[in-house]
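Part of the complex only, each chain left as placed.
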Amino acid sequence: MDVFDRLKQAAVPEWQSYVDHAFVRQLGQGTLPEAAFRTYLVQDYLFLIQFARAWALAAYKSRTIADIRAAQMGLAAILDETELHVRLCARRGISRAELDAAPEHPATVAYTRFVLDCGAAGDLLDLQVALAPCVIGYAEIGNALAPDGVAALAEHPYRDWIAEYAGEAYQDVAAAARKQLDRLAARSMTEHRFGELAALFSKASQLEADFWQMGLEAAG
Amino acid sequence: MDVFDRLKQAAVPEWQSYVDHAFVRQLGQGTLPEAAFRTYLVQDYLFLIQFARAWALAAYKSRTIADIRAAQMGLAAILDETELHVRLCARRGISRAELDAAPEHPATVAYTRFVLDCGAAGDLLDLQVALAPCVIGYAEIGNALAPDGVAALAEHPYRDWIAEYAGEAYQDVAAAARKQLDRLAARSMTEHRFGELAALFSKASQLEADFWQMGLEAAG
Amino acid sequence: MDVFDRLKQAAVPEWQSYVDHAFVRQLGQGTLPEAAFRTYLVQDYLFLIQFARAWALAAYKSRTIADIRAAQMGLAAILDETELHVRLCARRGISRAELDAAPEHPATVAYTRFVLDCGAAGDLLDLQVALAPCVIGYAEIGNALAPDGVAALAEHPYRDWIAEYAGEAYQDVAAAARKQLDRLAARSMTEHRFGELAALFSKASQLEADFWQMGLEAAG
């Protein structure tokens, strides 16, 4: 059992409330109201800007060139993901100007600033644990929503989103993050500390669930 | 017009939504449900822990011994305020153990981590502007709720809370914070930057309003 | 053996080069040139300003009210120590204006910013380990230079300095720092991590030795 599995096991209800949220289920079934998805997309763009900052923070907090490089790859991947987001939005008629002008929803503020503060106050391991529900969780969700592969999604209304996270490129990013978590834990995780990290992981999972909820509520 | 007045003027609707929130009005009229106040008190205790960290951040970001001392006094004042909080809570039957075990509400996370991140990413002026709705705003609210002085509150059910923020000691803290804001702005506020600071102040005021709202909803 | 003793044992040559530096020996024997001591005093004042920031950083990085309080007491103690320094300097004809105008020597920059960066990049334990050669080391040096107690120093030319660090108040500060180190290590020190902390402790001890050296060289 790797560290990520241990963290999930220590936070089962919070983890389930996130990966099995009504938003996710409706997204998978294709029944999610378009208004919910649009609200989500716009906020997720704002979210990614803060997550880019979180990867930059990881690079800053690194002490070896290998750790700096790993974080720099995470940062570059996020910046690419924002471009993909801009295209997903454009296809739905949301312009870049609209994205840049959108105010951050409190749920976006809560999750992103929580992660950034975990990283600023703690060490690299705290930061990676706070990022994990997003970075690794999205890969699990992507996989769960494409049980027969991306090709089988055919006319699915949210095909592009699912394909992105179920796709090989993103799955590789998540696998790398998972290994980095194990490496960092091998260095500096005591059992006492595991308890603190699990609390942090649980909180981050809840804040992710709140983020889905924000989308659903927007569709009223 | 000092910097604080300029900031309020640049964010009138957000500022009003905060200082004139239904929670505040009901608190002043003594009609606020006890459950709302209790939820608020517990979350405000968790809030103060993060605000103590924000004052510590201000001391860390200072470059002169005078600025360090000013921030250290803010930090000491907050640590005293948490003790007062523990006593306010005890009188209402909320134990310290209960306070320490309470999970942070998303509204608490959003506001506190937003302020901490403003300070970590920006400079001392950014941090003080993000703190201002709380530090200076509570003094305005305290004054507004005790128009005839603290003595006139007599049997008011929330007398202790109002007296705290309308009292001279807290009014002095707020006045000092206001002057520090002017000093910092004299050093490093361009007109372009005023626009950024006003946006930050507006966001912080909204997050304060959300914090009151959380209290009200708890009494739902 | 507590964590501090383990760290010293892992960095014997660097530790000895610091606590047994010629500057320290001459200070103890009363043969240290006044010019060396004055240069040291002025730089130590600038050093303390940065160390106050380091304690503030420790408060910011704390997650519990107990840890915040411990760091705030460290910060308050340092601010008091700077006042003592101003008085020590005044007695030697160095004015506060002179202190504030003095440029930081590279040795001062190197040690103080190294400690601050350890804290910013790492966690609370990294920061306390980087502070330890100074905080705890000065108590050991003070004790070593007053083997028969402070009273026996009588006409010693550096009596006031030795008395300060051999005195009960400072010894208590150091003892508290030592216990805090053990508490933090119990929480989050793996054996792998001990190796990293020992490297950091060794570097900080060397930078302290360079700081004494700067004083000696000033005396030509």
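As written, the chain order gives the labels A, B and C, with residue 1 at the start of each chain.
Note that a residue touches a chain if its C-beta (ideal position, glycine included) is under 8 Å from a C-beta of that chain, and two chains touch if they have at least 3 such contacts.
Everything numeric in this text was worked out from a predicted model, so none of it was measured.
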item	value
Homomeric assembly size (copies in this file), of which only 3 appear in place	4
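Heads up, the rule we're going with is that only the chains that are shown with their structure count from here on.
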item	value
Copies chain B and chain C - rotation angle from C-alpha fit, nearest 5 degrees	180
Far-end chain from chain C, centres as C-alpha averages	A
Separation of mean Cα positions, chain C and chain B [Å, integer]	36
Length of the line joining the C-alpha centres of chain A and chain C, rounded to whole Å	43
Multi-chain contact sites of chain B, meaning residues that touch two or more partners	53
Of all residues in chain A, those that touch chain C in their complex	60-63, 121-123, 126, 186-190, 192-193, 196
Interface residues, chain A side, partner chain B - complex	53, 103-104, 106-107, 109-110, 113-114, 116-117, 120-121, 203, 206-207, 210
Of all residues in chain B, those that touch chain C in their complex	49, 52-54, 56-60, 62, 64-65, 68-69, 71-72, 75-76, 79, 82
